[in-house]
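Note that this complex is displayed minus one protein chain, with the remaining chains in position.
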């Protein structure tokens, strides 16, 4: 009997959309990429050359794509500004959704997605925090779960991109919600994973600089930032983000517990090569997040597919995306105002620290 | 227009055969796994459950499989003893062949495969030395090609397996030609790659011990061995193989040139995790070659496919497999006799060293 | 002509005093340890057995020791509470002083030492921040000075001790000024070194937890803390301190510039040994700061000696010790109050962030 495959479509064929399309078309045995949508002419041309020959129907209209016969699921990988709208439309069409992070840079808009999903509990709706699918982070999580480091207390986590001298990313700054919300959201998600998803924020502070790109100040953004989140119950997460790393992608996470510590990617390296020259010993770093997390995305597509086909719970709660966004936005606010933000144990903003 | 896919079959569904089947079925966009053969009942059952649902026709007779309509290529991944026979049969049927290493443990038998292939120059026949497709080895090769280390002079390379306490591998010892021919053949191939495929052997010596498994002596084999191959023109390759590594797979290669050195996998590690406990800082190693080379095999299947479809030259000359086997067998002989073997510049065995 | 040696005395023969005594007696060619003082009976006994035979006169009264004939310099390595008093007494006796950090946990008291020294500009008075004498930190500083990483912008630095399960350190908590002032003072000093000693603080925040030792709360202290110091001119230093590391001493510093990054001790290790076992590959960490910085202290004693003998400027300005202490105390205050502290460009405390 032939295997039943999940019929899935990808919306958006930019950098990440192309990769999702590739993964669902070619590296997800139980999925069949049946459709793809993009409003962009260049991307449409690419899709006709690279997806159509594999039997993928190409759409330039999202709503039309949602009507594709037999379609069961949609990957939302368009511009962040339309994630929420497209996710909600898909949900309303009774389609499973894998949405790129964030659901929206707007908290209320994100909450609408969560509520739309809640209204259709038979659907799998997942916001793709790719690091959750990375083999090293999972190994770390298993070891922590097994008690290797005692009770986790401190998380240090950073998202650091290789400096793109073209400043390509600056144009996006206004749209992506700022580096604390856009970049550190991964680290926040990891911190919640390792410190407990029920951790309640006690205070938030953040500082940032424009080391290389002063023009970011026009968008209320920085190119290097440090944020600290204190949780009730004696837990701390502190974060660093940078757009200006010289050597490559450096996404490092430390989880410090009462009896040990686990470091993920403390020694970033692109591959297994070390070069010895009169200058010393040199290793290279991944160029970007894809160089570091390519196979995490493959895991993501396969696991999402399995969860839908076998009606399993997806490995990330959708609501976590909301919480992580909230904390990211608080860091962004703390950075922008210079203020330290305080919260009571019920999550309400208060004026003074609770000692 | 639909993409044209290479119709390929896999012969043998043991450990490696299953993986080739998976890669061609699910991770090689331009290939279609149309058939699979195994004479083994357990493997047949597995194939019916795991391949048939994806449209793969299962055969228990190799010759029958070769007649599969539209079949264009065969992966030979059966027991080593039938590699040559099956490869030749496929070639005779005008099928392209990707044959697992070695072509045969018998030099003459291997040569027959090479000759069969030579007789059909329109066919792509490749012996799969997986490390040639590994990203790190390729990076090393590019850097060496670019002159980063000057002229390569010395290669140190080792193939070291995690100790399988079941001694599972002992039963194979008699069949696989011994550890110098079976394990170090990869290292020999790498040495030829880096030192020049036209390198002519000047002398060969080898020693070995049975550190843990004295029963290997019954098969003229050892569980830890060291071999040295001297080439004309002032080049040396030295090799280590071990069946008894405690921590995991450790396949390391150093290429030393007149102006620098490149090390591949000098610090083996399974993933990006370091664990800090009162014992110190610990990282884990890959369990086996698959943990280290999984994606090299994916590259291999994709590149072989592309070479066939686009009639490109395969990245490894088939004749190299013969040369590497020859050197491996010489090391095995040097180990078994205790003698150092000498060769003149034309490759003829001589009695005394040529100074 | 016989070499002229600096006649020096060590006050205090506790853990650090013993080491200074050893270094000045045996590893500082141009110094002669002529006297040592301790009020402690056990230490006196030790001194009579271990120093007296090398010609060192032992005193149980500090003032008496200061009168030792020919004495030129004193190392103050007593309990922190008497550093300032003893340093000032020595200065008043016209003796050069190498004072263990901190001058005092009290800012005003520390300032008195600085002023006493200022009044005698012919004396060398140095507060021993040992990391300034460490070969790796110096290499980092040279590379930064040479422009290797562009303009330094961010410093991350941590002082992390191996967990002493006896809780020996808790008794000291009340005396040492708290972990931000006591431990991170080294990191603050490094941050000022790398970001510029004229850096002006804009804001300070800090959070801490008692992960393992809740009893520290009685002293207004924590066992793991994170602090962030923002400087005018777009520079940030962020700090971590821990009393509860499982594996050993982990004092790590990162300096991130506009064109690169330097990491000191990102991979802590005790020595050059890696052990491969079925558990993986393990390396050990230094047990304590001595295991990491032993030779920095040797450099310190030799350079201090040279500065006195040759009337050179000591490599650390005494006033920096005051600035570092100030910042440490601000972090401590920020931790204790939960507040973020703000400063104007003239160093005056203000109520609100300056944007």
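Structure notes:
Which chain is which? They are A, B and C, in the order written, and residues in each are numbered from 1.
Here is the rule we go by: a residue touches a chain if its C-beta (ideal position, glycine included) is under 8 Å from a C-beta of that chain, and two chains touch if they have at least 3 such contacts.
Remember, it's a predicted structure, so these values are computed and weren't measured experimentally.
Set against the missing chain, the residues B:183, B:226 or B:273 yield one that touches it, B:226.
Although one chain is not drawn, the whole complex shows that of B:39, B:266, B:291 or B:315 it is B:266 that touches it.
Here the missing chain is touched by one residue of C:40, C:259 or C:288, and it is C:259. Touch with the chain omitted from the figure is made, among B:27, B:57, B:83 or B:235, by B:235. Remark: the omitted chain is touched by one listed residue; of B:10, B:103, B:153 or B:173 this is B:153. Residues of chain A in contact with the chain left out of this view: 245-248, 250, 268-269, 276-285. For chain C, the residues touching the chain absent from view are 1-3, 25-29, 53-55, 135-136, 139-140, 143, 148-149, 259-267, 270-278, 284.
Summarising the interface, chain B meets the missing chain with residues 149, 151, 153-154, 156, 203, 205, 207-212, 224, 226, 228, 230, 234-236, 238, 240, 242, 244-247, 256, 258-261, 266-267, 337-340, 342, 352-355.
Methods note: only the chains that are shown with their structure count from here on.
With each centre defined as the average position of its C-alpha atoms, the distance from chain A to chain C rounds to 41 Å. Inter-chain centre distance (chain B to chain C, centres taken as mean C-alpha positions): 56 Å.
Multi-chain contact residues of chain A (touching two or more other chains) are listed as 149, 259-261, 266-267.
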